[in-house]
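Quick one: structure below, then a few questions.
Removed from the display is one protein chain of the complex; every other protein chain stays in position.
First chain written, first letter: the chains are A and B, and each begins at residue 1.
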Amino acid sequence: MAEDVLLSDDLLRQLMSVGEVDLLVGMSSHNAANTVSHALDAIEESFQRNFVRQRVVIVNVGGGDKDEDGVEAKGQGNLAEKVRLPGIISLRTSHRVTANISGPPSAGIALRTILAAADLLRARACAVVSPAASNLTPDSVANLLRPIYREKFDFVAPLYTRNRYQGLLARNLLYPMSRALFGCGIRELFSDEWGFSGRLAALCLNQDVWHEEAIQARPEAWMGISAISSDFRCCQAFLGEKSQATKGLATDIVEVLRQTVGTLFWCLEARQSWWLDCGKSQPVPTFGPAHELTSDPTDLDRHRIFEMFRSGVTELEPILSSILDPETHSEIKSIVSLEEGKFRFKSDLWVRTLYDFAASYHHAVINRDHLVQALAPLYRGMTYSFLVEHSDSSPAEMEAASEMLCGEFELQKPYLMERWKAKVEVKS
Amino acid sequence: MRQTILRGLEQVYGNLVHMIAEFLPRFLVMLIIIVIGLLVALALKYILRALLGLTKLDRVSDDAGASRVLRMAHLPPMTELLSRSIFWVTWIGFILVGLSVLRVAGLQEQISRLFQFLPEVFVAILILFLGAVIANFLSRTALLAAVNAGHPSPKILSWSIRFVIWILAISMTLEELGVARQTVISAFSIIFGASMLGLAIAFGLGGQDLARKCLERYLGDTKKKEDKEPQPL
Partner (left out) sequence: MRLQKDNLWYKDAVIYQLHVRTFSDSNGDGIGDFAGLTQRLDYLEELGITAIWLLPFYPSPLRDDGYDIADYTSVHASYGSLEDFKTFLAEAHRRGLRIIIEMVLNHTSDQHPWFKEARSSRENPRRDWYVWSETDTRYQGVPIVFVDTETSNWAWDPVSKSYYWHRFFSHQPDLNFDNPAVFEAVWDVMKFWLNLGVDGFRLDAVAYLVEREGTLCENLPETHAIIRELRKRLDLAYPGAMLLAEANQWPADVRAYFGDGDEFHAAFHFPLMPRMFMAVKLEDRKPIIEILDQTPEIPDSCQWFIFLRNHDELTLEMVTDVERDYMYDEYAIDKTMRINRGIRRRLAPMMDNDRRRIELLNGLLMSMPGTPIVYYGDEIGMGDNIYLGDRNGVRTPMQWNSALNAGFSLADPERLYAPVISNAVYGYQAVNVDSQKRSGHSLLRWMKSLLQVRNAFQVFSRGTIQFFNPSNHRVLAYMRQFGEETVLVVNNLSSSAQAVELDVQRYKGYIPIEMFGRNLFPRFGNSPYLLTLGPYQFYWFQLRRI
C-alpha cells in the first residue's frame, strides 16, 4: 500500500516551477474566498515595496475556494497577476502556489503544508497570515518578514494595539504562564499571524507531532514554544490594531480554552525536560512600538460573568476536587461565597489554581479535555475580578498589574514543579 | 468368618490400592497440566503487557476516564489489569482442564457447565465495566457542557445521563447472565419509557414558560454571549 504523502503531485509541480526562494508567505484561505483576493494583493504589494530584489512566493492552502454564494475566489493561479503600483516595478517574477486540500483543512494541516513548501523551496524567511484578518496590510507582512530576513531571528510573534478589555485570556493566563515557565516574554503566542525562519520550519516539520489535537488547533503556539525551547532567536514585531474576530473562528470561551490552554498544557507535557530546568524569563527584542492598550468603551455584562463563575464552581465541585489541591479548592470555595461586590480573585490564588490544573493535566487525573473545560468558570471568575479591579485603571496601571501577575507566576513556579513531580493520589 | 473378613479386607485394600494406582497418574498429569498452564499464563501475561504497552492503552484509558474508575476501585492500571486477567483466565482454564483429567464423578459435568458459563460472566463484567466508564465520561461531559453554557440544573442533566446508562448497563448484564431475561427487558423498557415520557410531559406541560424561556435564551444567548463577554484572544 502506498504511503500517504503530504504534497500532491500538482503542488509539487508548482513548487518545482518556483525553485529556491528567499521569502515565503503562507495562508489558509478555507472559508475566506471573500477576503483572499485582498490578502494576496496586500502581500504582493509588500513584496514589491519592501523586498523588490528577493525571490518570493505566496502559498495558498485550501485555495480555489468558493464563498457562500459559490463564487470562486479570484487572484488564483501560479504566476501572480501584476499588482501595478505607481512608481514600483518589481524585478522578479512573483509566484503564487495553490494547495488544494480535500475537506476543510485544520490549522495544523495547513501549516504542515506551508512548512513543507518552505523546506523544499529553502525559504529563508517565512510568515503565516490570515486572509480574514482586517489588519492585514503590506506593512504588517513586511514587519513579520524583516526581523527574520534582515536580522536573522527565527521566530517573530506579533504585537498589537488592543482594547484594554480585549485578550484577557492572553494577558492573565497564556502570556504570564508561558513567560514564567518557558522563560521568554512573548505576549502573543496564540495568534493568526507570525513569522519563522526556514531553519525553524525544518525543525518543526520533522517532528512527529502532527497527529496531535493540540497541533491541529493552534500550531503557532507550538512553533513558538519549539523555537524557545530549542534556543532559536525569538522576537516580537508590532503589527498595528488587533483584527476583530471573524465568522467561523472560535469565540466560545470553552472552545478557546480547549485550543489555547489545552495546547499550552500539552506543550508543557511535551517540553517538560526543558522548562523544568529553565531559569528566569528574559525580555524579548521588539521591533516597532511596544503593544498598546486603548480605552475604547466596551459593553460587558459583568453580573452574568460572575453568576456563571459562581454557579460553575458550585456545580463542578466534584470535578474540581479531583483537580485542585485541597487548600486551593478550599480557598476557591470560600471566595465563591462572597458577595458580588466584595469578590476578588487574588493573583496568588489564580496562579496556584492554574498550576494545579497544569499538574493534574500532567497526571491525567481526569480526561484532559474535561479538565480544560473545567477551567472555564474559574477563568470567568478571574475575568470578573479583573474587570472590577481595573474599571478605572489607565493602560499604564493595567500594564503594571500585568507585570506583577507575571512575577507571581515566576514566584510560584517551584510549586508547580513540586506538584508536577509528585505521585498522583487517588481521589474518589 | 475370619478368613471371609480377611479376604474382604484384602479385596478392599486391593481395590483401594488399585484406585490409588489409577488415580495417581491422573493426579500427576493434572499437576503437569497445572504447571504448564502456569507457564503459559505467565508467558501470555508478559506478551500482552508488552503489546498493550506499545499501543499506549494506559493513555487511552486515562483519556476515557477508565483509569480513574480503576483507581477508585483500587485496581491496577488497564494494561496491568488486562495482563493479570489474561494470566488468571488462562491458568484457571488449565486448572479446570487438569481437574477434568481426574475424572471425578460429577465434577466434569460441573466443570463443563462452568466453562460454558464463563464467557457470559466475562462479557457481563465487561458490560458493567464499560457501562461504568461510559456513564462516568458522558455524565461529566454533560455536566461540563451544561455548566459552561449556563444552563439551569446541570447536575440533574448529568445524573440523568448517568442513571440512564447505568440502567442500560445493568439490564444488559442481567440479560447476558440470563437472569430473569423477560422481566429485566420489560422492566427496563417500562422504566426507560416512563422516564422519557415523564420528562417530556413535565417539560412540555408543567414547564411551558420555562420551555419557552429556555428556547428564547438558547437562540438569544448564542448572540448575547458573544457580545457580553470580553474577547478572550
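As a convention for this text, contacts are C-beta pairs under 8 Å (C-beta built on N, C-alpha and C of every residue); 3 or more make two chains touch, one makes a residue touch a chain.
All of these numbers come straight from a predicted model, not from anything done at the bench.
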Inset, instruction - Can you pull out the displayed chains that the omitted chain is in contact with? - result: A
Inset, instruction - Looking beyond the chains shown, say which of A:M16, A:A290 or A:M404 touches the absent one. - result: A:M16
Legend entry - Interface with the undisplayed chain - residues on chain A: 13-14, 16-17, 19, 52-53, 78-79, 88-93, 95
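By definition in this document, only the chains that are shown with their structure count from here on.
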Inset, instruction - Between chain A and chain B, tell me the centre distance in angstrom, where each centre is the average of that chain's C-alpha atoms. - result: 44
Legend entry - chain B partner contacts - residues on chain A that touch it in the complex: 165-170, 190-191, 245, 251-254, 256-257, 260, 298-301, 304-305, 307-308, 311-312, 315-316, 319, 322, 364-370, 373-374, 376-377, 379-380, 383, 387, 426, 428
Inset, instruction - Could you pull out which chain B residues touch chain A in their complex? - result: 59, 62-65, 67-68, 71-72, 74, 137, 140-141, 143-148, 150, 154-155, 224-233
